[in-house]
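Apart from one protein chain that is not included, each protein chain of the complex appears where it belongs.
What follows is chain A.
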Amino acid sequence: MAAVRVEAVLAAAEEQEAEKRRSITVEKELELEFDLGNLLALDRNPPPAAALRGAGPRREALLRALARDNTQLLQFARLKGIRRRKKTSLVWDEQAKEWRRRWGYRRAGGDPSRAWLAEVPAGADPEEDQFARLRREKRERVARNELNRLRNLARAHRAGSTVPAAPLHPTGHQDREELRRVARVARVSTASLGRFQPRLPKEPAEPPSRSGGKKRRFDPLLGNLAAERSRQLELLRDMSSKKPVLDITRAVNKQLRQEEAEAAAANKGKKQSKRGKRGRRQQRPGRSGKKSGARRQQQQQKPAVGG
């Protein structure tokens, strides 16, 4: 009788305890898949995402329900009577009879470096210089703070520069840079690290180097000389195939020579060489002037080509 009652009481107490504490059992539609090799538990249930979107009291209630309340720390604080105090930024300085900062420029307690009295503390060496000690401690404090600040910065920077876990399927809210980054990650995540991946129509042809373009890489000194020669010959062929520039000047010179030949022939026919020349000058006003034929023609041609 007593055993049964004890058991019943214990069971009831357990139930009460379980009710007091939040239940940790969760209902899942699909069973979790376990990968024991990697100690991985895979949950293929769709998340209750619908309720999370958009602000509102419903969302608040949902989140509050999920949050951890009544932690040990909170319990401890309540027990001890510790309450969060809001600190004021300004403090009343009695000596200066005005509101001063809590710390920093013109702080409430006066400039600590101008302290004219430094008591020897109880356990200290009477011969020690207290002012020197205060200065040293301040220097150490500053150095320690600086070190911690730099460490924090480094930690933040390291955390920030790693590729954030962007979703590999496109959401509607990714900007161009993020998409580019994700595309690069996707390209490189093949077995050959993206080396044989065909490029999309508008993707840039040359892939950026692994070192981020910092170190230049040259051909080996004694590499395949025959291949080098053939490459150079091809380069020469390419270079020589696009050379229409000289033709203009050559054509002009040819033209000039022709005209001179004609003029010489004409002069030989008529014995009046001087009048012929003058006559030529008068007939063709464009010919006279200090500029010679080829250059003038070139200048005429050039703006046409350039424009």
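Here, contacts are C-beta pairs under 8 Å (C-beta built on N, C-alpha and C of every residue); 3 or more make two chains touch, one makes a residue touch a chain; residues count from 1.
To be clear about the criterion, contacts and distances are computed from a predicted model.
**Q** Can you pick, from "60S ribosome subunit biogenesis protein NIP7 homolog", "Exosome complex component RRP41-like isoform X3", "N-acetylglucosamine-6-phosphate deacetylase" or "Auxin-responsive protein", the UniProt protein name of the chain not displayed?
**A** So the chain that does not appear here would be "60S ribosome subunit biogenesis protein NIP7 homolog", according to UniProt.
**Q** I'm checking contacts with the chain that's been left out. Which of A:A61, A:L179, A:L235 or A:A261 qualifies?
**A** A:L235
**Q** Of A:G109, A:P170 or A:G223, which residue touches the hidden chain?
**A** Only one of A:G109, A:P170 or A:G223 touches the chain omitted from view, namely A:G223.
**Q** In the whole complex, what residues of chain A lie against the chain that is missing from view?
**A** Considering the whole complex, chain A reaches the absent chain at 218-223, 225-226, 228-229, 232-233, 235-236, 239-240, 246, 249-250, 253, 256-257, 292-295, 298.
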